[in-house]
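One protein chain omitted, others in place.
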Amino acid sequence: MIAFLQQVISGSAVGIVYALVALGFVMVHKSTQVFNFAQGELMMLGAFFAFTFIILFGLPFWLGGVLAIVSVALFGVILDRVLLRRMVGTKPFTIFMLTVGIGFCIRSIVMLVPMWGTDTYSLPSPLQGRVFSFGGLIISADHAVILLTATVITTGLFVFFQFTRLGLAMRAIAQNPLAASYLGVRVDSLFSIVWALSAAAAALAGVMLAPISFVHADMGQIGLKAIPAAVLGGFDSLPGAIVGGLIIGIVESLAGFYCPEGVKDVAAYIVLLVVLAVKPRGLFGHPDAKKV
Amino acid sequence: MQRRSESAAAQRGLTLGDLLGKQRPVALVLLIVLAVIPYLHSGYWLSQLTFVAIYAIAGFGLQILLGFAGQVSLGQAAFLATGAYVCAYVERIGLGVPMGFVAAIVVSAGGGLLVALPALRMSGLYLAVATMSFGFIVEEIMARWTALTGGNAGIVVPAIKLAGVPLDQPWQIYYLSWAFCLLVLLLSANLLRTPIGRAMLAIRDSEIAAGSSGIRVSRVKGIAFGLSAAFAGLAGALYSHALGFLSPDQFTIAMSLDLLVMILIGGLGTLRGVLLGSVFLVMSPEMFQQLIGLFTAGNTEVAGLRPFLFGFSLIFILLFQPNGVDAMVTRIGQWLAGLAEAWRR
Partner (left out) sequence: MFRTPAARYATRLALIVGLASAGAASAALAAENQGITKDEILLGAVLDLSGPVASIGVPVREGQDMAIQAVNDSGGIHGRKIRIIYADSGYDPKKAIIATQKLATDDRVFAFVGQLGAAIVHVTMPIITNSGSLLLFPNAPIEEVYEPTKPLAFTMQPAYNVQARLAAAYAYNTLGKRKFCAFYQDDDSGEQVLRGINEGLDKVGAKLVEKASYKRGATDFSSQFARLKQADCDIVMFGAVVREAAAAMLERQKIGWNVDVLVSQPSATDTVIRLAGSAAEGMLGVNQMLPLDMIKDQPNVAPVFKAYADSHGGKLPDPAFLYGYNFMKLFIEAARRTGPDLTTQNFVKTLEQFSDFDMNFGMAPATFSATQHVGSLSTNLLKVVNGQWTRIGVLK
């Protein structure tokens, strides 16, 4: 029983990282209908920026982390204004492929930067190595912080989208940008804010993941695992992304413990297909209104 | 004049001549060049061109599914893998090469139809993610099913023997691949002329309108999935012989993405674009490398060049030339024709 619970806890720790990346996916898709395949690369960029500020420039961890998040958020705004803005009105698939191209470019540029390159770097957090244990169950301090932060962030975002004017405006542009703009909503600026928030969420995930998985150009692969998490929760639901991430993480952990070799690596995708078979729009998704 | 030949063509099905129209001279030249290449140069460039043909075959399949029928698939690599491993297996147990190819096509097509069943209910984002998941699962199955695939260590593919005659020379595989490629091109072009092909286009443009016009959407989608998987399976079978070695880590999402990139850069919805895209996919990294080599003396192998080239080209095409290289080629052709016209006067 202890073993089972331990796997659930370890799984939640992993899952919450998926969830943070998934949050970014969902935020962007909710507001702009874009599936940003480069989300994992944005996370990796956040980790590299944090590495640069903290290790190369010697700043304290929290300061470097915040700077990294802000930098990547700015990068997200630049992406929106320079590239994505030109694709407004084109088919969602085309924009998706644009983000695929952006992801390729981010990854390759990271590899070409002399200070970064293809090497692996360690980025220890202030809590490195500390663990909390209670009743035989263990959770590392790093993971505990991630869980806490993610909960705070999600609650904040949920409140933001539901109860503030800005959040209301964002939901409006998600439903119908044209009508929203007629009603005085500054659609352009809001798109940029969404991208900034989403990139920031990715960067936050990167900063929190770096002490555990090290900083390297292949980190973006996590993005692939976060996609099932986002879809599981229904691609338009923020709490759904968190739930989706947790489910995927826990299932993976349990599969790794109880199932034969290799199941753990595809558990996320099997779960996804099963859920989609039953609920084609994810657990919390809303059926699309079809425009004829 | 054009209308007469068009209706005649419509009745007998498209031949390559009809397909090309004004491009006939250029295409003839290219065909001659293709036919003659093995005599000029062997080895690396020959194998590159072989892969151009192979990826083009898979590309035609994806074009039918995505460009014609509008169904997004991020898992085509799974069908290439299926075709490759099935072909290798059937040959290994001694059933011969033609059976290997037939099995590759049939099993992959079956896989495509299987995927189509749940895929009918999904579209867009969810379909993309579902096919992506399918791809990962198949990749894992390939790694675990050691009896069929040799697992992670991979398997060496036995040389082709047709009626006891070994057919494993690179130039033989080259001709075989291009022969199949042209065949598939013809089939794809003719598909567009059939009611099913037109139904696919209708579904792509508006599924609901298509359904209300009496098109059996499920059936057409199923055919699209099945055909694209069949072509991918054929490409896989050829691939296994061109490369000579199969391992699960060759058929990852990276390959599925490569195929998508190829279709988009070439030109979504066009057949010529598939060939152009395939040339780009297979040959541009090396050409780019050589170009860099002109500016930096010595070793030019810089990590990250290939993803950069693809990413940048993709972004460029999508922003500035959304109809792909195909449209650019058309425009160049028109410009050249205009020049010729002016010169004739």
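Chains here go by letter, A and B, matching the order in which they are written, and residues are numbered from 1 within each.
Note that a residue touches a chain if its C-beta (ideal position, glycine included) is under 8 Å from a C-beta of that chain, and two chains touch if they have at least 3 such contacts.
Being a predicted model, the structure only gives us computed values, none of them experimental.
Within the entire complex, contacts from the absent chain reach the displayed chains A, B.
Among A:39, A:99 or A:253, only A:253 touches the chain left out of the display.
Against the chain not displayed here, subunit A makes contact via residues 3, 6-7, 10-11, 13-14, 111, 117-120, 122, 124, 128-129, 131, 138, 140, 209, 212-214, 216-218, 221-222, 252-257, 261-262, 264-265.
For subunit B, the list of residues touching the undisplayed chain reads 41-45, 47-48, 51, 143, 151-154, 243-245, 247, 249-250, 283-284, 286-288, 290-291, 293-294, 299, 301-304, 316, 319-321, 323, 327-328, 331.
Keep this in mind: only the chains that are shown with their structure count from here on.
Chain geometry summary: the mean Cα position of subunit A and that of subunit B are 33 Å apart. Chain contact summary for the complex, subunit A toward subunit B: residues 29, 35, 83, 86-87, 90, 92-94, 96-98, 100-112, 117-118, 217, 224, 227-228, 231, 235, 261-262, 265-266, 269-270, 272-273, 276-277, 280-282, 290, 292. Of all the residues in subunit B, the ones that touch subunit A in their complex are 72, 118, 121-122, 124-126, 128-130, 132-134, 136-137, 140, 143-144, 206, 208-209, 253, 257, 260-261, 264, 302-308, 310-315, 318-319, 322.
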